[in-house]
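Below is one structure, written out as structure tokens; comments come after it.
Missing here is one protein chain; the remaining ones are kept as they sit in the complex.
Entry: chain A
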Amino acid sequence: MHLSRRALLYAGLATTATAALGGTTAGCSVPNGSTGRNMTLWYWTGGLSDKVVADAKKRFTDISLKPAQIGGYFKSKLLTTMTGRAYVPDITGLKGEDMASYLPNAEQFIDLRTLGAEKLKDQYLPWKWAEGIAPDGSMIGFPIDTGPVAHYFMPEVFDRAGLPTDPADVGKEMDTWEKYLAAGERLKKKVRGAHMVIDALTIYQYMIAQGTQRYVDEERRFIGDHEHVRRAWNMAIDAYERGLCSRYQSGTPDGNAAIENGLLPSQIGASWVAGDLKLTVPKTKGKWRVAALPGGPANNGGSFLAITKSCRQPELAFEIVTWLLNADNQTRGFTDATLFPSTPASYQQEAMRAPDPFFGGQATIDVFGPTAEKIPIAYHSPYDYPLDQAVSDELRNVNALGKDPRRAWKDAMAKCRRIADHLGVLT
């Protein structure tokens, strides 16, 4: 048979294609999770205490534990790896703010209840435990840290404004947002150039965080126009209209300079903000105190560990996870990496009760501990994030660009409905 050039070309292409496909099938034999000897653990810098992780390596000698700090945008790297179905870590960190987006895909992770997680439940904060549970009831996230929110303030500046300066008094006398704003009026009158809140968005976000509902309910209905959102929005607008919000943006050189000069003597933030303050405005050491958040406890941040479906030794992985995150090691996580424990037993331990010189020797655990224990169990939907963006963007337009608040609310709701509709949320 005469072989034409064309046929030859096809044959050549076919060979190449076979070789390429051979490559891909070979790719499938790439270690998909543990090989029995290795166990990979993915987390991000500061996501776990490095010392505790190093100890776990020494302790669990049946396998070789391979911890890896994944830099950059953690969620997208994890998603890509899991979608690629190769080199998937056995144990992985899941960031708190991304948790709601993992829950609908619970089948990608091992249900920790099957490994006996329920027995440990009462050692952890109940609301935090609930956040790791998917709608189908399976538990995919084991609690690492939490981010109880508090009111950081500068007593020296508060004193000049005739406001209380003792943390307990501040907590009591500013226990509602109304009272907090009233104190803001006083501060504005007495201290030139000072503002109570950095921007209106801060009030809005923490009021939402204090509630149990956000933008979408369990039945996948849009509830972003309900009372709980309106109330937070109105309070934020009220603060803005009374001139209590600055036009600084947090994290910018302007914002940091204003904090250093005592022009923003009140900062609302999670427990980890203490670390940010120490880093960005070190000169203010000793000038801060911590009080309870106006309007009740709230949480911002805090992560989870999960075991992926690729893990071949889930029991051992679970043993590692629970050891890494037991009360003693969570206390160490707090001292090493300012990870606020999700284990109430830690709050009584010596290491956490140590006075903090940055806060004038205050034992800040007296504020953070009780807050962490009283945070309400809230429902987080995977659709909350884009909807929150639409509302937050509009609130920033009001605060920074002077947009008419009524127009902004209408625009925010119109945007939300469009987004919700696009995402398949019932409006």
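General observations
Please note the rule applied: a contact is a pair of C-beta atoms (placed from the backbone, for glycine too) under 8 Å apart; a residue touches a chain by one contact, two chains touch by 3 or more; residues count from 1.
Note that in this section contacts and distances are computed from a predicted model.
The unshown chain of the complex is recorded in UniProt as "Cytochrome c biogenesis protein", chosen from "Acyl dehydratase", "Electron transfer flavoprotein subunit alpha/FixB family protein", "ATPase involved in DNA repair" or "Cytochrome c biogenesis protein". Contact with the chain that does not appear here is found for just one residue of A:50, A:373 or A:393, A:393.
For the chain left out of this panel, the touching residue among A:105, A:176 or A:348 is A:105. Per the touch definition above, the residue from A:40, A:250 or A:299 contacting the chain not shown is A:250. Within the complete assembly, residues 3, 5, 8-9, 11-12, 15-16, 18-20, 22-23, 73, 75-76, 79, 82-83, 101-102, 104-105, 108, 198-199, 201-202, 205, 247, 249-254, 257-258, 276, 300, 382, 385-386, 389, 392-393, 396-397, 399-401, 403, 415, 418, 422-424 of chain A touch the chain that is not shown.
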